[in-house]
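Left out: one protein chain. Kept in place: all the others.
Here is chain A:
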Amino acid sequence: MTAIAPRREDDSLQLKPRRDPFLIILWIILVTFALVWIAPVVLIAFTALKSNAEVMATSAFTPPQEIAWNNFSGAWARGNFETTFKNSVIITVIKVPLGLMFSAMAAYALARIRLRFGKLLLLFFLFGAMIPFQVMLAPIFTLVNGFGLIDTYPGVILPYLAFGVPYQVFILHGFFKAVPKELSEAALIDGASHVTVFRRIFLPISLPVLAALLILDFVSTWNEFAMALVLLQDRHMWTLPLGLMSFQGQFSTDYGQLNAAIAMTVFPAVLVYMIFQRYFVSGLTSGAVKG
């Protein structure tokens, strides 16, 4: 035992902890990236609070001298936000939970129920995530038009679901596969059906993943532009990102109002993020099985 006792002179040398140069570099990179990401947010916030004249006169990163709150009311009216906001909310609130539910159920079945063509089915789902949706825009339009669903909520929700499910199934399948199989076996022996196992065991322990997917899906659905542009022709059916187009005139652009509109568009996504990020707690399965 005495042979491995630390020597005293080593202790005195170790008083000041040495910083790992790798960590320092990592921090520098992190701060740089953070600045790059924060800059546009600051730009939007400042510009949204400036009058158009002040936008033209001052630099982009100068804080506003006189706060122009009327940008927001102006933007609300000009962007027809009453309608577009409502449309966005309806589409997102239906699509996001519905899509997550489908994905979770499909992922559970693929991960935990022995199916004859399970692997093939999973591959089929994954294939859906590999096709760039731009390629599909024209066929989707034809299809949705064929069903007579152009300018309707189902006409845009259904394609959204189809494009959202594959990557969610992929992620949830991976997560469910990693859940110890004894956990579902114990529940099956306890008399649970697969529906009960899914609802009572798998959903509660996958809350962190579901919260992450919900945030990602909310943001991407809320901000989706291209498909909405193709499928929603009637102004009364437009979503928020389409409404933003009203601020880009051919000869003039009101930057103050445009940025106020962007700020209002982004706000709900930030809110959802803040509500659900508390579910990002690790170790929800800790204590289930030894390991």
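In this text, a residue touches a chain if its C-beta (ideal position, glycine included) is under 8 Å from a C-beta of that chain, and two chains touch if they have at least 3 such contacts; residues count from 1.
FYI, contacts and distances are computed from a predicted model.
S.K.: Hey, which one's the missing chain according to UniProt: "Phosphoribosylformylglycinamidine synthase subunit PurQ", "Multiple sugar transport system ATP-binding protein", "NADH-quinone oxidoreductase subunit H" or "Alpha-D-ribose 1-methylphosphonate 5-phosphate C-P lyase"?
M.R.: Answer from the UniProt record of the missing subunit chain: "Multiple sugar transport system ATP-binding protein".
S.K.: Which of A:Ala192, A:Leu216 or A:Val272 touches the chain that is not shown?
M.R.: With A:Ala192, A:Leu216 or A:Val272 as choices, the missing chain is touched by A:Ala192.
S.K.: Based on the whole complex, identify which of A:Val156, A:Ile201 or A:Leu214 touches the chain you can't see.
M.R.: A:Ile201
S.K.: Quickly run down the residues of chain A that touch the omitted chain.
M.R.: Contact residues on chain A toward the absent chain are 180, 182-183, 185-192, 196, 200-201, 204-205, 283-291.
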